[in-house]
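Every protein chain but one is kept in place in this view of the complex.
Going in written order, the chains are labelled A and B, and every chain counts its residues from 1.
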Amino acid sequence: MLETVIFFLFAAVAVVAGLAILLSTNIVRMAYWLIAMLISVAGLYFLMGAYFLGVIQILVYVGGVAVLLVFGVMLTSRQLAPRLRPGPGEALWLVVVATVLLIGLILSVTHARFDQGAIVASNSVAEIGHSLLGDFLGPFELASVLLLVALLGAAYLARPKAPVQGAQQRKGTAI
Amino acid sequence: MKEIELHSQPDLLHDGEVPSDIRTEEIMLNMGPQHPSTHGVLRVVLQTDGELVLKATPYIGYLHRCAEKIAEKVTYRQFTPYTDRLDYLSAMNNNLGYALAVEKLGGIEVPPRADYLRVIFAELNRIASHLVAIGSYGLDMGAYTPLVYSFREREWIMDLFEAACGARLTCSYITIGGIREDVPEGWVQQCREFLDYFESKIADYNNLLSYNHIFVNRTANVGICPADLAVAYGLTGPCLRGSGVAWDLRKATPYCRYNEFDFDIPVGQGANGTLGDCWDRYFVRVLEMVQSVRIIRQALDKLTEGPVQTKVPRIMKLPAGVVYYEVENPRGQLGFHLVSDGGTSPYRLKIRGPSFCNLSVLPVLAPNCLLADIAALIGSIDVVMGEVDR
Partner (left out) sequence: MTYIPQRPPVQYKGLSLVIARLATWLGGIVIPLLLQLAWPVFIAAIVVIVAFVWVVGRFINPLLPWIVRDFIVVVGLLAFACIVAIIGIWGERKVAGRIQSRLGPMRTGVWHGWAQSLADGLKFVQKEDLIPREADGPLFRLAPYIALVPAFCAYLALPFGVGWVFRDADVSLLFVLAMLAIEVLGVIMGGWASNSKWSLYGAMREGCQLVSYEIPMGLSLLAAVAATGSVSLVQLGEAQSGGWFSWLIFRNPFLFFAFFTYYVASLASCKRSPFDLPEGESELVAGFHTEYSGFRFVMFFFAEYVAMFAVSALATIIFLGGWHSPVGGPSTPLWFLIKSTFLVWVQMWIRWTLPRIRIDQVMHACVKYLLPFTLLLFLGSSLWQLIDNPTHPVFEGFAHLLHYGLGVIGLLLLGLYFAGMVYGYWNRNRLVGQMARKHLPGA
């Protein structure tokens, strides 16, 4: 009973936050609604017993991706409340794509057969570690290489394209 | 060395610009008159590109108190307290400069005891002023403790001043004709005690602040002022000596029996970075404190008995004439340009404040500094707005 209450609490926050992201026009507010949604999804993970996943969700998504998003928004917007209003053509596309996705989701949820067995709470971290370095070694290494490529690409794209003349005076900044 | 054009500014707006696809915006930042690290009411308007400063424009005048105009209305002796308030951290030195200027114009002789006492008090005030400079510079860099330590030492100097003249900061002690009154009994002994105690403290400051790795990294190679730029902009005092120019009025044009004393002029050597950076200017002040202790010891030994002032009428008239007299203040060369028309007040008294000229180099050194370096720069130039605005 308590579980149901908590589930509905987290789910309500997630849904409301998701809706708020869509309906809001202020980019910074959107970013923070996104953070609220990610944290409530992490709460749902905790509720299901997937502690490791929930913690990684907060560490990576909220502590990494969302911070990056917020930085990007704040550094590139010119005023305090940057507005983002989709045009009429975009709105049409939005409706079409959203309807298709919704139908697909409903179909997949109704036709799926969920395993009714209870989740065995085990030492999830050790098991995840074993499977990452055992069964799923290939995807793990591939994902690492992908991240490395993304890092290198970002560093290359963000390099200063012209030599900064003033750098000579500050040559002693490194420790 | 490249040529320096005095009257045209380099194109700072576009120098150092990074052409790229994303348009970066420049922010106009106001380091307002109320700010913890502008020493006094100084307003600096910064044009920054992110963290990089492109242009810095100082705005002064927030502490203007019409001292020079007041000088035309009060008598010569009445003006001495106004000189206290010019560079309020080195009151004795200001008094000394004014007194010497008036004495030169009026041909007034000062007894030897007064001369030696003047030297002692001027050097004590130099130590006190440099203690404030060092302490507040540490505070600007985020080291909270050296400030309190240097103020602890300064309290002793303030006690000595209070015992001698009753005031701690704005003393009006060195007056025209000598010193206002003689030092009390036991003062010389206490002064010697202070000197013995103080010399060991300078090692403390060096360990805590000067050689601190973090402090050196904040101040070395920042705000490099080459020697010719320093001379061209009229820098004096530790700012000039930090750039390697060995010029000190106490040696070059000795006044007040300074030629009888044996002391060195500390000059910046680029020990921790480039010659003429903020660390050099800061360290010159530390070394000057050591030299001041030397001078005071010698002056205490040479102290003779006798009167401390020549009798000067309360409302005195100076013969008509012009005199320009400069003394070596802790912040630079303080000059008094005194024009007298034979009356009881000066016809014109123009004060050359050293911080005014030192501050003029800020817009030249500031570009291509980071925002945090501006605090380092202003702290190393060590302005006191009292003598910038007068």
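Heads up, the rule we're going with is that a residue touches a chain if its C-beta (ideal position, glycine included) is under 8 Å from a C-beta of that chain, and two chains touch if they have at least 3 such contacts.
No experiment lies behind these values; they were computed from the predicted model shown.
Taking the complete complex into account, A:Gly64 is the one of A:Gly64, A:Pro139 or A:Gly153 that touches the chain left out. Shown as candidates are B:Val74, B:Leu169, B:Leu275 or B:Leu370; the residue that touches the absent chain is B:Leu370.
Residue-level contact of subunit A with the missing chain is found at 1-2, 28-29, 32, 35, 39, 51-52, 55-56, 58-59, 62-64, 66-67, 70-71, 74-75, 80-81, 123-126, 173-175.
Contact residues of subunit B toward the unshown chain are 27, 29, 35-37, 51, 138-145, 148-149, 152-153, 155-156, 159, 190, 193-194, 197, 208-209, 212, 214-215, 217-218, 370-373, 375.
Keep in mind that, in the parts below, only the chains that are shown with their structure count from here on.
For this pair, subunit A with subunit B, the centres built from the Cα atoms lie 57 Å apart.
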